[in-house]
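First the structure, which I've put down as structure tokens, then a few questions once you've had a look.
All protein chains of the complex are present and in place, except for one that has been dropped.
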Amino acid sequence: MAGKYKTPMLDELEKGEWPSFITEIKKAAKNNQMADDELGQLEKSFQTKRGYWKHGGIVGVLGYGSGVIGRYHSLPEEFPGVAQFHTYRINQPSGFFYTAAALREIMDIWDKYGSGLTNLHGSTGDLVLLGTTTENLEALFAEYSSRGWDLGGSGSAMRTPSCCVGQARCEWANIDAMAICNHMTQHFQDELHRPAFPYKFKIKVSGCACDCVAAIARADLSIIGTWKGDIQIDQAEVKKYAGSGMDIQKEIVEMCPTACMSFDGSSLTINNEQCSRCMHCIAKMTKALRPGKEKGASILVGSKAPIVVGSLISWVLVPFIKADDDDFAALTELTENIIEWWDDNAKPRERLGELIEVKGMRPLLEAIGMPPVPQQVKEPRKDPFFFWSEDDFAK
Amino acid sequence: MAGKYKTPMLDELEKGEWPSFITEIKKAAKNNQMADDELGQLEKSFQTKRGYWKHGGIVGVLGYGSGVIGRYHSLPEEFPGVAQFHTYRINQPSGFFYTAAALREIMDIWDKYGSGLTNLHGSTGDLVLLGTTTENLEALFAEYSSRGWDLGGSGSAMRTPSCCVGQARCEWANIDAMAICNHMTQHFQDELHRPAFPYKFKIKVSGCACDCVAAIARADLSIIGTWKGDIQIDQAEVKKYAGSGMDIQKEIVEMCPTACMSFDGSSLTINNEQCSRCMHCIAKMTKALRPGKEKGASILVGSKAPIVVGSLISWVLVPFIKADDDDFAALTELTENIIEWWDDNAKPRERLGELIEVKGMRPLLEAIGMPPVPQQVKEPRKDPFFFWSEDDFAK
Amino acid sequence: MSLPERQTDVGPPHYEKFLPPVIKKNYGKWKYHEVLTPGTMVHVAESGDELYTVRVASPRLLSTETIREVCDLAEKYCDGYLRFTTRNNIELLVSDKSKLDPLVAELKEKKYMIGGIGPRISNVIHTQGWVHCHGACTDASGLVKAVMDELHEYFTTKELPNKVRLAVACCVNMCGAVHVSDIAIVAVHRKVPVIDDVNVGKQCEIPTTIASCPTSAIRPNPKTKSVSINDDKCMYCGNCFTVCPPINIHNPEEDGVAIVVGGKIGSLRTDPKFSKLAIPFFYNEPPRWPKVVDAIKNILNVYAANARKHERVGEWIERVGWEEFFKLTGIEFTFQHIDDFTFMRDTLRTSAAFKY
Partner (left out) sequence: MSLPERQTDVGPPHYEKFLPPVIKKNYGKWKYHEVLTPGTMVHVAESGDELYTVRVASPRLLSTETIREVCDLAEKYCDGYLRFTTRNNIELLVSDKSKLDPLVAELKEKKYMIGGIGPRISNVIHTQGWVHCHGACTDASGLVKAVMDELHEYFTTKELPNKVRLAVACCVNMCGAVHVSDIAIVAVHRKVPVIDDVNVGKQCEIPTTIASCPTSAIRPNPKTKSVSINDDKCMYCGNCFTVCPPINIHNPEEDGVAIVVGGKIGSLRTDPKFSKLAIPFFYNEPPRWPKVVDAIKNILNVYAANARKHERVGEWIERVGWEEFFKLTGIEFTFQHIDDFTFMRDTLRTSAAFKY
């Protein structure tokens, strides 16, 4: 059954050094008609420069409202194998760690019920299984859920939280990103599976300001590890960096955004009061410098893609919150309060960032009991148009 | 008649070192009941923390629609001298130069017909005569205009253009700011005196990027002198600055925004290609550095005060235009085209900057025949939402 | 008494009539200048000719009598030539060097204040206030006097890292340079306007009034044939009052002033900058607004102590960060500081790097 289609254009994309997704589709297509029809329909798109997929219908598994993206083809007769070609989103384990055994199990089931095509991983973080039929959904769910693999989010729901590798393999992780991610995922199971929000809500967790999971740019709630106190310096290692050819003055001192460092040729001094904890010096001199000892997280909110009023990068809401307890109680309460405020106030299809733009930061700060602090702004407002509430007069 | 009022609060403001406006009012009040009643009404404001002036009615001189700001008092019985207290705006000579004789003449007439109070000058630039009656307006106009002193602008009109001292006394003036200001004032006499615009339109001219008349911040059309070519360096003078205690490295080289300078302890080098002509080095080392030889102006547009959508600083429209011909033909045509586009498109009470915000830069650029250039932006747009016109497809 | 014959559209006199001969001769050919004292400077032309300038503080609101006194001095020392600056100081233009010192001496004797040149405070750009404007919710000249009585040494003698431009505006129309000043005062309302329904109906065009509100807080009120205001949306800008006076924005007990800082006009070193809110409110306390004066002194002192040479207030703040500004000045950060107007997106912090 494989090789049903001539794919001269796609074949071009098997040439070259970079691993080829076409080769992948062909590999799957050897034993899977769905994959082969995907190949055929894709060649058609390449030939005609347009897509042939239709809007997704509402499909899913019993008792859940999310986790499956319905997808139908507009030419079901021409490509019957992809007439229905839904994606099944498996919620990845925090940090994307697997054992070979676990992955094999997932793949075996997928070969049975789906196209044999996957995305490891989707942009939100899910292990994406690409292409199955409505009929197979319940079977897939029984197979996976019984083995401990639940569905991820979709629709107007909590979306699958995601995180960087954090303390599992990174010396800079100020918070246990994977534990927080896992905790949030478990805590919001109902919100993940049964869409009841105004729109999607994404949580991402990075262990430090390097932000290796792009939390600040792609999550309604961005949790980013940081510290208080002095950067720990090992001057012997500083000397080694200098000795091994690093131009500390130029590469570190002069690139420090707050100009709070100095280097006298042998030892490095940091005015920690002025440090903004940007991570540059630590990242470039990892053997010599380490974050300060009091660990916690900065909470930022609101980032999203440009549709429809322009993309947003998350805004600082809470500059520092402790996050080292095992059940993350404070963090969870904060998250719930943020979501509650958004849920109560947002119009349909209005993301948290968009709502804040409409209402201002004040009501959200009041809802979470956070006072205004200068860390929340790059600069204060410029125009002398501002509101006063009765509370302000009472003071 | 003077001294009709007890003014304990105002008297406080005669104490202290800074010259006192209260002393000025009292000086005028000695012989002028209008000034004395101004004093009385002002004391009342200080006592009660509120103003007593009413909105201006429409008053003016025959054939003109502007130049006079009508002002009536809400307590005419209590302060009959200021029952009518209009301002008469005399268009200042470019650069605010006077002879004593000319000023005396203006003052003598003012003592005859007005309060004896003035502002030298108003924020727009006019010589402001503060407080006269409707009845006296024609007489004032006959006296002044016959002696060559015309009225300035007000209302929805061209406003009195203004400029820095420029080539009259400044070594950095790249354009003849006073000549341009005078030319514009004369060229737009009709537009100045007969309000026919959607709203006010202000022109300000500065000879260099120091912008001593705040053109970039307070004019719909900001004309700012600049140059092309290399900054002229006198290395002998550089050495003198170094010798006389200036830390050239720190004060000049390291404060250059484009980092295009270097100093080897004795001579200064500038990578002129990278210079943004910000004026810092020239201003701080005036004996050693001078602007390049090819002079011209940058044209910026749109600045204004915050009412109602927030204050604006002018935006670069034309990065460089020659302005050294005597009749400033190109500059005048450009100005006319800008005004025409604004006049054709603006709603009532919509300033040029506000209109550009609504329409985008493109229609204005097209109206003046200026191509898009990177100098017009700090950075390109971020969101991928942009328009295409049929012209773009034709290309 | 018959009046002379009026002329129209003659414009102002040509400036050449008022230029001293040394300027006419060296117009466009100045080579450099030197600041001699905080109130005097000399400009030297390529020809070698010199022009001395003596800068004298002015309250801007001048009586004809004072102007005549200044004219006397100009005639005695400057062949009658003088000018005003764009910040409303008086400049006496001395072509004959030997007359410089006597002029300065006589000015001092007559208690004129000389200064304002170089890295210091010059005159305060300000507006009409209760002296003349219907919109004023504070007095402008009074504030200037109160502030400058305290800071005059920065005009006459003391140096600062760079020029510090002060301004005062008596309402948010900002007929001055408040929005681009190093430190400035702007008067603000804090209460929703009170509507005089009868007169609104009589005097105002309802659609224009509704359209005047930037936050769409005004709705028609068919019952009263007037309008009503949605309290939650009103940010007290007063634009409705400008368009329709019976909508009274004035509230003497709750009006007052805000302090903004960090603005800048010139393009030297850094782009021109808007002023930003430092302190959202002070009650009007005429005649001397002591708390406002203290607050400005505090900001100025912190700037003077911390900025680098040539750094303007805004440049200093941006280098150390606004969080540092609030820490160093001890100014309280409030909800009002957080932009919820047009620049919100841009002013909220989008970074994990900041100072505590």
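Points worth noting:
So that you can tell them apart, the chains are marked A, B and C in the order they are listed, and the count of residues begins at 1 in each.
We take it that a residue touches a chain if its C-beta (ideal position, glycine included) is under 8 Å from a C-beta of that chain, and two chains touch if they have at least 3 such contacts.
All figures in this text were calculated on a predicted structure; none of them were measured in a lab.
Every shown chain that the unseen chain touches in the whole complex is listed here: A, B, C.
Only one of A:Val68, A:Leu130 or A:Ala297 touches the absent chain when the whole complex is considered: A:Leu130.
Set against the missing chain, the residues A:Thr134, A:Ser156 or A:Asn182 yield one that touches it, A:Asn182. On the side of chain A, touch with the chain left out of the figure occurs at residues 9-10, 12-13, 15-25, 27-28, 30, 35, 38, 42, 45-56, 63-64, 71, 85, 87, 90-104, 107-108, 110-111, 116-121, 123, 130-131, 138-139, 141-143, 145-150, 162, 164-165, 167-171, 173, 176, 178, 182, 185-186, 189-190, 192-193, 209-214, 216-218, 250-251, 255-257, 276, 278-280, 283-284, 286-287, 305-311, 313, 378. Chain B residues in contact with the hidden partner, per the touch definition given at the top, are 209, 211, 216, 224, 226, 228, 257-259, 273-279, 298, 300, 310, 312-316, 319-320, 357, 359-362, 365, 372-389, 392-393. Mapped onto chain C, contacts with the missing chain fall at residues 267-268, 271-272, 342-343, 345-346, 350-353.
What we mean here is this: only the chains that are shown with their structure count from here on.
Chains B-C form the pair with the most C-beta pairs in contact. The most distant chain from chain C is A, comparing centres defined as mean Cα coordinates. Work out the mean CA point of chain A and of chain C, and you get 48 Å between them.
As a whole-number value, the distance joining the C-alpha centres of chain B and chain C reads 13 Å. Chain A and chain B, compared by their mean Cα positions, are separated by 51 Å.
Touching two or more other chains at once are residues 172, 179, 214, 237, 274, 341-343 of chain C. The multi-chain contact residues of chain A, meaning those touching 2 or more other chains, are 310, 382-385.
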